[in-house]
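Notes follow once the structure below has been shown.
Heads up, one of the protein chains got dropped from this complex, but the rest are sitting where they should.
Letters are used for the chains, namely A and B, taken in the order the chains are written, and counting of residues starts over at 1 for each.
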Amino acid sequence: MTGFLHGASYGVVIVSVLMTATALSLWFERKLAARMQSRLGPTLVGPAGLLQPLADVLKLLQKEDIVPLKADAILFNLAPPVAVVCAIGVAAAVPFSPTVVAADLDVGVLYVLAIGAITVLPVFSAGWASNNKLALLGGMRAVAQSISYEVPLVLAALVPVILAGSMRIGTIVRVQSEGHWFVVWPFFLGIPAFVIFVLAMLAEANRIPFDIPEAESELVAGVTTEYTGMKFALFYMAEYVHTLVASAVAAALFLGGWDGGPFRPGLHWMVLKTLLLFAALYWMRWTLLRFRSDQLMGLCWRWLVPSSVALVAGAAVWVVFVG
Amino acid sequence: MRTVQVARRVNPHLSIDTYDPEAELMLLHFGPQHPSTHGVFRMDLTLDGEIVVKAVPHVGFLHRAVEKLCESLAYVQITPIVDKNDYVAPMTNEQALNMAFEKLLNLEVPRRARWMRTLFAELQRIASHLLWLGTFALDLGGALGGGSTVFIYCFRERELILDLFEEVTGARFHYNTHTIGGNRHDIPAGWSAKVHQALDVIASRLSEYEGMTLDNKIFVARTRGVGVLDADLALELGITGPILRACGVDHDLRRDAPFHAYNEVRVQVVTATGGDCLARAKVRLGEMRESIRLIREMVDNIPAGAINSGKPIKVPLQTKIPPGQTYVAIETPRGELGTYVISDGSQFPYRLKIRPPSLHALSALPYILPGATVSDAVAILGSLDPIMGEVDR
Partner (left out) sequence: MGYFTDGLRAMRVTLTNMLRPASTVEFPEVIRPRAERYRASFALLHDEQGDELCIGCLQCERICPSQVIAIKFGGKRESPITGKKRGYADDFLLDMSACIFCELCVQVCPTDAIVMTREAEEPAYTREDLVLTMAKLYANEKSKPRAWGDATRLMGMQELPKAPKPAPAPAAAPATSGGGTHGTGEGSG
C-alpha cells in the first residue's frame, strides 16, 4: 500500500509537471520557430509572451463545441481524451531520477512501447468518426504510418534492453551510469539505434517530417479537421505530451537518463537531456519538408527495419562476446 | 530543343461509369476553402484510395467582371484596375495593358521609360518567383513546419524588392506607375545603389534557399517525376512561361519577340528537361538568378530623358484612342500575358480582353493529375503557379 501511495504521489507530481511543461513548451516552440524565421514570436501577453499558452487555452475554451451531424458521437468525443491519456500514461514507467518514478515496472520498456502504440487508436477513430473524407484520408495514413513504424521502434528499443540485460528502465539507466551511455560506448550500436528510435518516435507522434496524417497543406487539418475548441486543444496537447515523454524515454534509454557523466547524477540531468532532445526535434520540425506517404513507408521498410534488425543482432553478438 | 518525354495521354473526360465498377472511388472536393489552392480554386478529385483517377478543376470564384468594368472606364483609369489581375506581379499587368494602348495610339515610349519598365518587370519577376517558392514550400512542408520557414525567408527577401518599389512609386503592391506613353514616377536619386544592396542580399540568400530546396533530398523526392507534362500537350494547351521551358521548349518572349529594352540586353533563357515539378522549380530559380544578372547590368545605365511621351493626364476623359484593335503580349513570371483591345474611337474601350497565362496552366490539370497521389496533386498545383486573380479576372 505504501508502495502504491508512493508511486501514485510521484505519478501525480509527474503528470502535473508534464502539463505545465506542455504549456511552457507551447511558448518555447513558438519562440523557437519565430527566431528561426527571423520573427519575434509572442511578445504581448505576459513578460516576453510567457502567458501566451494561457491565452491560447482560454481562446480555445470559449469556442463552440461542434459535433458533425452524422458523426459517430461517442467515438468522436472519446478520441481526444483517450489520446491525452495514452500520451501521459507512457510517463508512468520513466524514471526521472533514482527516486522520482511513478512505477518502475519490471517490463518498463514493454509498457512504454505498448501504451505508445495505443495512440494510433484515438487518431484513427477521430478520422473515422468525423464523417469527413479528409479526416478519413488522414486517419488511414496515420494507421499505415504508425503500424509500420512500430517495428523499427521496438527493434531499436531492444538494443539498450539487450545491452543492459533488463527491460526495467531504471536498470538500463543504472547500467549506463555505471558504465558508459549507450551512445558513447558502443557508439556503433548506440548512435544508429538512437537515430532510428528518434525517427520512429517522430513517426509515431506524427511530427514533421512524418506528419502526413495532419498534413495541413493537403488535408485541411487531417484527422482533426472537424474538431473545435477544447477537443482540438486536447489533440494538440496529446501531441506535445507524446513528444515530451518520448524524448524522456529516448534520453533514459540511450543518453544515460539521470546520469551526469563525471558530475553528480540527479533529476536535473534528465530534465536537461529531455529538453535538449525536445528542442532538437522542434528544430527539425521547423526546417524540414514532409515526406509523401509512400516515401515514408519506403523509408521504414527498406531502410529502418533492416538496419534495426542488424542492430539487434549486433547487440546480441556484442553482449555474448564482449559482455 | 524539344523534349522526348512522352507521358501517357490521359482522357480528362473519363466517365466514371467506364471505370471498373468494382473499384470503390471516392469523390473529394478540394474545395475553394483550402489552405493550398493558391487562391479560391476548386478541384473535384476522384480518388482510388490515394491515387487520383479524375480531376475536374472549377474556376471562377474570383471573377470580378474586370473586363466588363473596363468598358466603362477611361483608358487611364484602367491601369489601377488591371493591377489586381495578377496580384503577385502587378508591374507586368500594367505593362501589357499600356503597351496595347500605346500601340493603338502609335506612341513611342521614351527610352528611359522603356528601361525603367524593363527594370521593374525584372524586379517583379524576382519578387513573384520568391513568393512562388515560399508558397510551394508551404504546400510541400506544411504551414506548421519547414515549409513556413522557407515561406518567411522568401517574404523577407521579397520585402526588399517591395521597398525598392515603394521608393519609386509610393506603393508597395499596386503601383499604378505605368501610364499611356510611359511611366508616372521617376526614379529617385540613390535608387540604383539600393538596388545593388538588395540584390546582393537576395543573391546570397538564394544559395541558402537552394540548399533548403533544390539540394534537399526530401524536396527532390517530392518533386522528381511528379506531374510530368508533355511538351506537345503544353504547346497544344497554350501553356507558356516557366512551365513550357521546363518541358524543354526554348521559348521566351523576352528573347523571341523582344519588347521595350529587351532588344538592348541579352536574355539567357533558362530551360530544363523532364517537365516535372523539379524541372519547373529549377527553371524558376534559374530565372531568378538571370533576372538578378540582368538588373545588375541595367540599373547603372538607365538613359536620361523623359519618362513619358504623351502629355501627362490632366483631363482623363479626353484621351480618345482612334478605332482599331490590337493584341500585345509580354513575358510575365507566369508566361505570356496578352492584352487584346478593341477601340471604337471614344474614350472608353469597346472590348478589353486579358489572356491570362495561369488559365492555360490550369487547363493541364485534368491531364497530369490522374495517376498522382493526393500529396502530389498539391505539389503539382503549386508548381503550376496559378494566380486566381488573373485566371478569373
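Odds and ends about this structure:
Methods note: contacts are C-beta pairs under 8 Å (C-beta built on N, C-alpha and C of every residue); 3 or more make two chains touch, one makes a residue touch a chain.
These numbers come from a predicted model, not from an experiment.
In the complete complex, the residue from B:F30, B:Y153 or B:F259 that touches the missing chain is B:Y153.
Considering B:V76, B:A377 or B:V391, the position touching the chain not shown turns out to be B:V76 (whole complex). Taking the complete complex into account, B:A171 is the one of B:L25, B:L107 or B:A171 that touches the chain left out. In the full complex, the hidden chain is touched by chain B at residues 73-74, 76-81, 84, 146, 149, 153, 156, 159-160, 162-164, 166-171, 174, 176, 179, 182-195, 197-198, 201, 208, 211-212, 215-218, 302, 304-308, 312-317.
Mapped onto chain A, the footprint of the missing chain covers residues 32, 34-40, 43, 195, 209, 283-284, 286-288, 299.
Rule of thumb we're sticking to: only the chains that are shown with their structure count from here on.
Chain B has its Cα centroid 43 Å from the Cα centroid of chain A.
Against chain A, in their complex, chain B makes its touches with residues 26, 28, 33-36, 50, 137-149, 152-153, 156, 212, 216, 218-219, 221-222, 373-378. By the touch rule above, chain A contacts chain B in their complex via residues 33, 36-39, 133-134, 137, 141, 208-209, 211-212, 215-220, 285-295.
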